[in-house]
Structure formats: C-alpha cells, structure tokens
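Everything on this sheet refers to the single structure shown next.
Omission of a single protein chain aside, the complex is shown with its protein chains in their original locations.
This part shows subunit A:
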Amino acid sequence: MKNISKRAAALAMTAAMTAGLLTGCGGAGSASGSAASGGDDVTTLTWYMSINPVAADTEKVIAKLNEYTREKIGVEIDYKVIANPDYKEKMPNLINAGEYFDICFTSNWTTDYLQFTGKDAFMDITELLPQYAKETYEFIPEAVWDAVKVNGSIYGVPSYKEMGWQGGIVYNSDMAEAYGIDMSTVKTLEDYTKVLEVVAEKSKAEGKNVVGVSGLTNAWPMAAPYESLTGNPKLPAAAAVPEFGNFQDVASQTVFNQYASEEYMNYCQTVRGWNKAGYLGGDPVNYDSDIANRDNDFNNGALFSYFIQYAPGTSESMSASSGHGVGFVALMDPLFETRSAMGGLLAISSASEHPDKALEFINLLNTDEYVGTLIRHGIEGEHYTAVGDNQVDKTMGGTLTDNGYDYTYGWQFGTPFNQKWDISYPDNIEQLFQEYNDSAVISPNNGFTFDAVPVETQVAALTNVISEYTPSLETGSVDPAEYIPKFLEAMQANGVDDLMKEVENQLTTFKSAK
C-alpha cells in the first residue's frame, strides 16, 4: 500500500514537472492575447518600467493611478516594474523573445534605444505624436526631439529634464572650510591639483587618511568636453564644440580620435601626478567601482570629493543625506548632444495594438500634475503631506524615513516639471533648471545618430581595447607616456580608422540632408 502511494506520488510529481515545463514555454505566446482585455471600453496597457528600488507600495499607487486614468482616458495600466539592474538583463531578452508590451522604458544605459530601434522593436511615432500627445510634443524643446530622431523619425518620448550634462566635482564643503580652501578658484582640472595638495597635507596633519578625489573613470570627458559622435563617449570619433575652445589642433577636422589628442595626454599626465602623490587612495580603479563604499566614505569624511554629472538641486539633496555641507564646482557649461536626450525615454512597441492610448497615457505622465505627483511621491496623506501648493513632505512632517513609496525627482517617468517637489529641494528648483537649460551649449551635430551596423566588427574589437587601457590610464595607474602610444597602436590594429571613416561618411550624409 505504502509502496503504491509512493509510486503514485512520484508519477504525479513527474507529470507536474513536465507540465510546468511545457506551460513555461508557452507562456510567452499566451500573454500576447491578453492586451485587449479589461472592462467595458477600458484599454489595458502593458508598461514595462525600470526604476530603483521597486517601492513597497507600488501596487496601491498603481491602483490609484488606474482609478484616475480609467476616468480620464479610458486606460488601465498593467504595470510591470523591474529594478534597474534586473531590467538591464531582462528587458532586452523579453523584447528579443517577442513578449507583448505597449510601453517600455529605454535609454542608452539600459535596453538600448538605438539598438532596439535598429531591430524594429519600437514604433515610429513621428506622425502620432502631434495627434495624441500634443501638449507633450509642444512642451519639449525641438532640440530634444531632434536628438532622439533616428533617420528622421521619432521612436520614443524623451524625459525632458536638465538639458544635457555638466561635469564637475562635488566636495565636502565643511571640510573645505576647515582647511581654508577656496573652491571658487577651481576652473580646470589642473587647478584642482592645488586643492588636493592642501587636503592631503592638512588631513595628514590631523592624523587622518583622506582620499582626495574619486570617480575618475568618468572624469576625462569633463576635463576636455567633446561631442561624442557614436553616442558612446568611450568610443573614438569626436567633434570639437567651438564654445569650449578646446582641441585646437584637431578642431578643423569633422571627426577626430579624442584619445590621440594632446588633451588626453595632458589629462592622463595630471591624474598620473595625483595618483603618484597618493591623492587617489591605493587602488582607484577598484575604489571607483564600489559606489556604496564611496558614498559611505564621503559621508564619513574619509573622501573629500568626487566627479559627477550634475543636475540642479543635487548638492542640496546630497548635503541632506550626507550630514555635512556639499558644494559643487563645474568644470564646464552644460553640453547638450544627441546622446543627452537618450538618458531616458518611453517607447511604444512596434507590435502594440494601442499606440494611440499609449501616447495619451505618456502625455498624462508628462503634463498632468496629479499623475506626475502620484507616480513620484505616492498618495497624499499616506506617503506624503502637502506643503503649500507646490511642495510635498515625504517625512510627513516628522522623521519618517521609509514611507513605502517615493521617487523624489523621478525623471524616469517623464518630465519632472509637472510634479510637486519634495521640500528637500530648494523652492526655486524649476527656475534653477531653467537657468541650467538656458546655459546649455547645443553641440554642432545635434541630432546625428550613428548607425554602427556597417562597422560592428570593429566596434566589438575596439570596445575590448578601450576597456583594457582606459581604466588604468584615466586613473593614473600607469605611465601615459608609455601606455598611450601602446593604446593608440592597439586601436590602429583593430580598425579605428574604419570606424572614423564610417562616422565621417554618415555625418556628411546627415549634414547634406539637413
């Protein structure tokens, strides 16, 4: 008796497992049919979103959102939110596998916009935009729309926030004051050497071992800003931006290799000096890669400063979280280039059955203050309390640290200019953004997107060469006089000329079509 039941159990187990495997395989197919379901005349849109971290009360907020959108535009959202690191791995696979979705988050750092546009994954919305998302279309400046165009067509709605990127250094201003450092004298990378010297000297005198600066793996394009023509600042092929007045000797060329420039040599020499003087800690490459550790050191005063791409309000919110004053020195004016608009976009699947409704919804995300505030700060009274007409308090007037739902600035959802801001931001935050955007330099070839397909072989080989040489060169771990020539030679052997030639050809075509 016992024997039989055991056997039956084993059989059932096997059957169940086989069935599980079979349905697991068919799952992708059946999901595609469910899009059109939902109540009377209510369209359900599947929205894949990448945001970090996934908030605990997400479901509550989406239920509230659905209440509103059902009334307003007859749409319900099937919200599939995935944390950033997982999204990067999962979403490309879901798209490649033909999973059904209406809206998905895309960018140049996760689920690459250009790559999937090239694979026909996203819908051309150039015609639909003015029809179904008119306010958004008019609200976002033309330079931004130009930047997201691929062969003259728009495949995603960009998040309109700060225009372009501005490189600089955030520093512990309490420490700067204590050591008597005047940061306003810092205009270039070379100027910073003196600051680092003082920090090292004074902190040693106090018996502390303070790392002067970190984040060097991002610092090179800030030291000598250039327009990246491939959309990837690491790949060779740059154009000079006249407003910055750098790269004088090569500026006349339409395309040049930034790694072969004098500026690159100078940058590497400078940081080599820093490294040798011990301003960067013993192992800057590994130190850079451990962000949690870096933040911790910065908060504790074991790290004086680091390089970042800055947005207005950052130093204010950083000083709130770090427990000491935080200042910022810019090394450049903001630069707006094609890739700047690709920090975050919402794209519509080429297989979507409801592109019109999807656009109407994206329009709400960008223009409706109720939706904008709800998706960033959650539900009033439950996740925040209103402060005046334009601000919210996520601590709810107290000391609450985790309220279950908050994405503060939340630019990934669309423009942040249609929301109420958290009180940790300055009152005039939107004005600060306005000033920032007004000062932005628009790159000379804005709107040019490089199609890497003809030179994919070279890009693959060069990517390897670059990741072999740049981390150690750009942190001063090796001697540039010896390694830059080696680096250039390796690039030569792996088709850098083919790549630059192709960029130049495409650029010429782009310019003549304009």
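Just so we're on the same page, a residue touches a chain if its C-beta (ideal position, glycine included) is under 8 Å from a C-beta of that chain, and two chains touch if they have at least 3 such contacts; residues count from 1.
Convention: contacts and distances are computed from a predicted model.
Chemist: The hidden chain: which UniProt name fits, "Alpha/beta fold hydrolase", "Probable tRNA sulfurtransferase", "Methylmalonyl Co-A mutase-associated GTPase MeaB" or "ABC transporter permease subunit"?
Modeler: The chain we cannot see is recorded in UniProt as "ABC transporter permease subunit".
Chemist: If the hidden chain were put back, which of A:Y87, A:F116, A:Y132 or A:Y171 would touch it?
Modeler: A:F116
Chemist: Of the listed residues A:N52, A:S153 or A:S477, which contacts the missing chain in the full complex?
Modeler: Considering the complete complex, A:S477 is the one touching the chain left out.
Chemist: Return the single residue from A:V42, A:M183 or A:A490 that touches the missing chain.
Modeler: Of these options, the touching residue for the absent chain is A:A490.
Chemist: State which residues belonging to subunit A touch the missing partner chain.
Modeler: Against the left-out chain, subunit A lists 14, 17-18, 21-22, 25, 92, 95-96, 98, 112, 115-116, 119-121, 232, 281-283, 285-286, 289, 350-351, 452-453, 456-461, 463-465, 467-472, 477-478, 490, 493-495.
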